[in-house]
Every structure is written in structure tokens, then in C-alpha cells.
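Dumping the structure here so I can ask a few things about it.
The complex appears here without one of its protein chains, the remainder shown in place.
A and B label the chains in the order they appear, each numbered from 1.
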Amino acid sequence: MSGSRKVTAVASVVLLTSLAASVFLLRRLDQVHPSATLEEVLYFNSPKWVKRLSLGYDGLLADIYWTRAVQYFGGKHRAGATDYKLLYPLLEITTALDPKLIVAYQFGANFLAPKAPEGAGMPDKAITLVNYGIQNNPNEWKLYYELGFIYYMDLKDYRKAADAFDRGTKAPNAHPFLRLLAAQMAEHAGEIQTARMLWQATYVSSQDKHIRANATTHLAALQVDEDITELEKIVAAYRERTGKPPSSYTQLIATGMLRGVPVDPDGNPYRLMGDGRIELRNPENFPFVAKGLPPGYKPGPPKFR
Amino acid sequence: MSRVVHIATNTFREAVRDRVLYNLIAYAVLLSGAAILVGQISIEIERLIVVNLGLTAVSLFGVVIAIFIGIGLVSKEIEKRTLYTVLSRPVRRWEFLVGKFLGLTGTLVVNTFFMAIGVFLALLYVSHGFQSSDGWILVALYFIVLQFLILCSLALLFSSFSSPLLSAVFTFALFVIGSFAEDLRGFAGMSRGLSRWLATAAAYLVPNFSALNVIGQVAHGQPIAGQLIAYNTAYALAYSVMVIAGAVLIFERRNLK
Partner (left out) sequence: MAAIEILGLEKTYKVGFWRKRGRLALRPLHLRVERGEVFGFLGPNGAGKTTTLKLLMGLVFPTGGTARILGKDINDVEIKAKIGFLPEQPYFYDYLTAKELLEYYAQLSGVDVKSCARKIDAMLERVGLKDSARVQLRKFSKGMLQRVGLAQAILHDPEVVFLDEPMSGLDPMGRREVRDLMEELRQQGKTVFFSTHILSDAEALCDRVAIIHEGVLRGVGHVAELTSAVAGKVEMIWNGNGVPAGLAALGAECHVIGDTIRAVVPEAQQEAVLDVLRRERLRLVSLMPVRSSLEDYYLQKLNATAQEAGGAG
């Protein structure tokens, strides 16, 4: 028996060791290989060809390309990249293979259209993509929403945005906010209020975690902007009354202008600077803010909250 | 040790006498036909097509051979009872397995060698000369051989306990899944809970063929990183060893009816 036992023992040890080794090497390979994968991925640049070569297994391939698109974006975003060149081709192929993959269009609207480093900076391509989606899914209200979103946020074309939202209200089961947004375009385009409505609508209309994280981040930024605008008004009023800027919040609270120490969405107090400016304690946690940044502050690539 | 070599040599001899190498004829016809057709089209992409088609065919032909012969490596010997007289000699069961594996792998290496000559000849025909970047084609071929190493070990594993039909199905399935191994890890990363664990485990156990496929790159004349070559070699060896160890464990205590 000893001969056979020895073989079994040796084989077991060898098996476990090589298993561990192959897992380890696999992780190493991932590091060396990733960009190479994507070069291959895009080897077939033409969606038409991909569709032909898929031999009918469009759905599965669409899922694979969608996974790659998300990984591509996620990986680049985490690494703090500033361009997303391959995002459009990936999404184009995905939707060519499966025109009914709504989330792909939403992803494009959210991350193709905005300028770098937030997105790929291709609003026109984004529009093309979403229009293709509408063509193939004329009853999907979410796509009209995305179209309007792009026109509003990235192209500042409020009339086209309104038009898109309006068309969306005609889709079956359209979310009520489409009607509100259409109306909002007319009177309050360009206001923080409208932006907030849009980001909230985005959050509601998609389950994708990247899109939602993006929306949350924007909403936080809007909150900060609003807060700081308010605080600036209070500081100005105090200065007018006393002739000099407040040196601390206690003074402001004493005069009844403030009820408590104001905090940002993270719960950290806003910093009251010597010259009366308001600053964020951790500006790197709030991409997309327009106010509260220290002078000369250069924001890095955006990170989702 | 020499017993392993003898068994390997005999396995190679069996493959040759079973006329496996005739597939080279089909390959030659395919490649020559393509080269001639392609020679009529514009200059830029003919080299591209020859390399892509040639290397993909090397890979696919080899996969088919690996599966067809591999699935019978052990099961055929049990069914035909040729194994009995081998094991009644001082041959250890693991020596038998390793010998069979090396014989099959050797067959594929020889096959690939001839096909490689074919690719370079076709390339010479359409480009009327070699470029320095053509050297990377050898790396792509080397990776294809590594791919065969893994596939042969898998076919051996299944052959040691399963019927030929099931072995073929499993091995082919692993080949397909392995070609999308990196996507599988992407799926795993995007899912949650129990399915995330299962998908991740599967993603690490499945052979990673996508890293071994550099045909596209090489067709464009792009170089391959030395690190990639090193890691791929180590990975293919580690994975094959793991699978063969598994086969040894299964076969060691198997009752041969």
C-alpha cells in the first residue's frame, strides 16, 4: 500500500501547490494583460461584422461586450483616467448586438456625453446612440429622458431638451417627472433647482450602480453649492451690519443669523475663512462643486461617492 | 523515467498511424487557398488575413485533435483492455498517465511545427519577404502550444474517469469558457452574494485561454511583453500540472472493470 499512498500524497500536495500557483499567476496576468485584452476587443471595430460573426449568439455576446464596457469605464475611472476613447465603440457594439439593452444607452448618456475627466466628452455620439435606442425602443420613456438630459446638461440646448421630455410623456408608463421637467425647461432652465430635479430623476430611472453613484455625487455637489451660496449671503449680511467679516460661527449664531454650525453632506463643518469665504474641509470628496474650493485648487479626476 | 518516455513515444506512434497528421493536408489546402485569394486584394490587409487565418486555424485544428485523441487516451485503453497488460508490468499508474499526456502533447507540437512552416511560407508568398515584426508570430505559436498543453491535460483528466462523449463535451465546454475567462471574472465582479463567490471560484478554476490568445496583436505586428511570456509560461505549466495531479489522484484508485 505504501507505494500507492505515497503517490496519492505527492499528487495531492502537487495539486494544491499548483492550484495556488495558478491563482497567483492569474492575478499577475491580469495586471500585465488588461489593455491588451481591449485592443483585441476592439479588433472588430465594426458592429456589423461583430453581429455577423456572432453566429446568432447575439444576446450572449452583447452581455459580454456590456461587461467589458463597464469594466473599461470602471477600471479607468478608478485609475483616475481622463479619457475614455473606447467607451463609444464598446457601447456601439453592445447595442448593435442587443438593441434592447436599455442600460447601455443610459450608461452612454451618463458617461459619453460629459466633458473629460467626467466622461468621454462626446455628446454628439451620445445623442446618436440614444437616438438609435429610441428607434429600436420607441415606447421606452427612459430613453427620451436620457435624450433630454444630454441636451440640457451637456449641450445646454433647453428647447431640444424640453422637446425630448415632452415626447417622453407620450410613452406608456412614463414617469410623472417627465411632464414636470418639460415644464421646468421653459421657466427655470439653468437653475440649481432644475439640475437637482434632473439628477434625482436619473437616480430613479436606473439601477446601474455607476449611474446612481454619479447622480448621488452630483446631488451632493449641488447641495454644497446651495449651502455655500446661502452662507455667503449670511456672511455678507453680517459684514454689512458690523463692518467686518465674522471670525467664527459663534458670532453668527449669537446674532441669530445661523441656528447651528453648518455642515456639508459628509457631516463636516464648512470652514469659515478669515476673509469671510466659505471653504470645504475636504474638497476632494466633492467632485463637480462650483463653490467652496480653496484658491488655486485643481480638482483631480472625479471619484464617485 | 524511461518508461514514461516509452509510453509517450508509443502514444505518438499511435497518433501518427491513426493518420492524424493528415490534417496537415487540409490545413495546407486552406492556407494556400486563402493566400492565393488574398493576394488579389489591396496591399495593407493581406498580411493581416494570412496571419489571422493561419494562426486561428493552427489553434482550432489543434484543439480538435487534442480533444479527439485526448478523450480516448485512457478510456480507450480501458475499453479495449490494452491497459491490463501494461499495468501487469512494473509501470506505475501515474507513469502511464504522464506518458500518454506527453505523447499527445508531442504530437501536437510536431503538428504545430509543420503548420508554422506553412504560415511563414504563405506570408512569404503574399508579402514577398519577411518583416522584423514577423518574429512575434513565433511567440503567438508558442502561446498556442501552451494552450494545447492545458487542453491535453484537461482531456486526460476527463478521459481517466469519464466516457469519451462526456469527456469531449466537458473539454470543449472548458475551452469555450476559458476563452472568455476574463469576461467571467468581470461578471463575477459585478454580481453579489453567493453567485459572486461561485462565479469568482469558477473564474479562477477555469483555464485562462484569453491571455494566451495574442493572434490579433501579432497580426498587427505589435510586440508581446516579455513579462506576459513569462507569466503565461508559468501559468500554463502550473495549471497543467494541477490538472494532471488531479488525474493521477483519480486514476490511482480506480477499479478497472
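The rule is short, and it goes like this: contacts are C-beta pairs under 8 Å (C-beta built on N, C-alpha and C of every residue); 3 or more make two chains touch, one makes a residue touch a chain.
Note that this is a predicted model, so its numbers are computed, not measured.
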| item | value |
| --- | --- |
| Contacts of the hidden chain among displayed chains | A, B |
| Residue of B:L60, B:I117, B:L198 or B:L256 in touch with the missing chain, whole complex considered | B:L256 |
| Residue touching the undisplayed chain, where the options are B:T82, B:Q131, B:S163 or B:Q222 | B:T82 |
| Contact set of chain A toward the excluded chain (per top definition) | 1-4 |
| Hidden partner interface residues of chain B, rising order | 2-3, 6-7, 10, 13-14, 17-18, 80-82, 84-92, 253, 255-257 |
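Just so it is clear, only the chains that are shown with their structure count from here on.
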| item | value |
| --- | --- |
| Chain A and chain B, separation of their C-alpha mean positions in angstrom | 42 |
| List of chain A residues in touch with chain B within their complex | 3-4, 7-8, 11-12, 14-15, 18-19, 21-23, 25-26, 28-30, 32-33, 36-37, 39-40, 43, 64, 67-68, 70-71 |
| Of chain B, residues touching chain A in the complex | 92-94, 180, 182-183, 185-187, 189-190, 204, 208, 210-211, 213-214, 216-217, 222, 225, 227-228, 231-232, 234-235, 238-239, 241-242, 245-246, 248-249, 252-253 |
